[in-house]
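After this line comes subunit A, so read on.
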Amino acid sequence: MSEPLLSVRDLKVTFTRQGAEPFHAVDGVSFDVRPGQTVGLVGESGCGKSVTSLAIMGLLPRRGNSVSGQVMFEGTDLLGLSDKQMRERRGRDLGMIFQDPLSSLNPVVSIGVQVAEVVQRHRQVSKSVAMEEARAMLDKVGIPDPRRRLREYPHQLSGGMRQRALIAMALACRPRLLIADEPTTALDVTIQAQILALLKDLVSESDTALVMITHDLGVVAGMCDDVNVLYGGRLVERNMRHDLFAAPAHPYTNGLLGSIPRLDSARGEPLDPIPGSVSDNLPWAESCAFAPRCPSAAPDCLASSPELVPHGGGGTDGEGALRCFHPVVPAEVAR
Partner candidate 1 sequence: MLRFVVRRLLQMAGVMIVLSFLIFAWLRSLPGGPVSAILGERATPATRAALEKAFGLDRPIWEQYLLFLDRIAHGNFGASIRVQAGTDALEIFLDRLPGTIELTIFALTIAISIGIPLGYLAARRRATILDNVSIIGSLVGVAVPVFFLAFLLKYVFAVQLGWLPVSGRQTPTIDATHITNFFILDGLITGEYDAAWDAFLHLILPGLALASIPFAIIFRITRASVLEVLDEDYVRTAEAKGLTSRVIRGRHVLRNAMLPVTTVIGLQVGSLLAGAVLTERVFSFRGVGDALAVASTERDYAVLQMLIIAAAAVYVIVNLLVDIAYAIIDPRVRTR
Partner candidate 2 sequence: MKMSRRVLPAFAAGALALSLAACAESERGSGGSTLTFGAAGAPSTFDPFYATDGETFRISRQIFDTLIDSKPGTSEIEPALAESWTPDESGTTWTFKLRDDVTFTDGEKFDGEAVCANLERMFDQNPDGQTAGEYWGSFFGGFKNDAEKDPSLYKSCEAPDATTAVITIDHATASFPTMLSQTSFSMQSPKAMEEGDANGIKAAGEGFTFPENAKNPVGTGAFKLEKYDEANGTVTLARNDDYWGELAKSEKLVFRIIPDESTRRQELEAGSINGYDLPNPVDWNSLEEKGNQVEIREPFNILYMGLNLKDKKFHDLKVRQAIYHALNREELVKSQLPEGATVATQFMPDTVAGYNSDLEPYAYDPEKSKQLLKEAGAENLEMTFAFPTEVSRPYMPDPATIYDALRANLEAVGITVKAVSAPWTAYTDNVSAGKYDAHILGWTGDFNDPYNFLGSFFTEPVANDFKTSNISWGKKLAADLQAADAIVDEDERAKRYEEINGQIMTEYLPGFPISHSPPAIVVDGDTEGLIPSPLTAEDFGPVSVGGE
C-alpha cells in the first residue's frame, strides 16, 4: 500500500451569504487518492463534488465562504498554503479540467499561448521552447495539425478539440494529480468516449492520479478504481468500483444505478429514478438528509444523523464506508 498522494480529511466548506443563513456545501468529506489511482466523486448536482474539487485547488472565491479540515498533498496541507505558494503548485502539481470547454478557454488568446503559458510559468523556459512544448502537447492529446492550431483561437475549434486543448493545458507540466470536473458533460456522446479514452491513456502512461468528478456512473464504471458517493455535502458510500456496482449498499447509490438506462434491461421495464430533488434535503445535523427521498427510510432516519461506518470489501485504501441505518439488501439491488 503506497502512501496516499492526496488525502482529504474532514473537509468543510460553508457558504455565508449575507441575509441567508450559512450553507454547508461540503460537510466533512474525507477520502484518499494514491499515485496513479483514479478516484471518482459521484453525486447529483449540488451534492458538493465540484465545491470539493475547487476547495482542493484553492479556487473558491475569496469572500463569502469558509474552508476547514485538511487537504494533505504529498505531506503538505494545501489549505495552509499562502495564495502565492498555491499558485506555484496549481498547474504544476495539480491540474484541472472543467466542464464547458468553450467558456473555459480565453476567446481572445490563441490556443498556443494558452497552453504555452503554463509551461512558461512553471518551468522557467523561453517562449519558443514553451511553444514547442505546447505543440507537442497538442499532438499528444490528438489534435491534428497542431502547428496550425497553435495560432488558432477557441472559436475556431470544435467542442472536442477544445476539450483536448484544455486537457493539454492541464497536463502540460505533468502534474501528479489531475482533477476532471464533469469533463465530458458538455460534449456529444461520441466525443465523450474519445475524451474519456484519451484521459485514461494519458493518466496511465504518465502515472498521474485522477479525480474524476461526475454525476454519470457510466463514466465511473469506465474509469475509476475507487468511487466516493456524495450526498448533501457528505460522503454516503465509498467502495471499489466493482464492489459498488455489484452491491450498492446505500439507497442513494442504488437509486443512481437504477436511473441509468441499461441495454440489457428488458423492454418496457421502467427505469426507477430517485424521486424528489436535492432541494428536499433535510439538515444532516439531526437526521439523514436523504430520508425524504429514500425508499427504505424509517422513523429513525429522521430521528438522528447516521455516521460513516466501515463497510464491505472496502476500497484499495483500507475499507469501504457507508452512511446509512438501512443499507440495501442485495435482493433489492436495482436491476
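For this structure, a couple of remarks:
One rule holds in what follows: a contact is a pair of C-beta atoms (placed from the backbone, for glycine too) under 8 Å apart; a residue touches a chain by one contact, two chains touch by 3 or more; residues count from 1.
Keep in mind how these were chosen: all candidates are chains of the complex that A comes from, given by their letters.
Since we're looking at a predicted model, the values are computed, not measured.
For subunit A, the touching partner in this complex, chosen from 1 or 2, is 1.
Partner candidate 1 is touched in their complex by these residues of subunit A: 57, 59, 86-92, 95-96, 98, 100, 103-110, 113, 117-118, 121-122, 152-153, 155-156, 166, 169-170.
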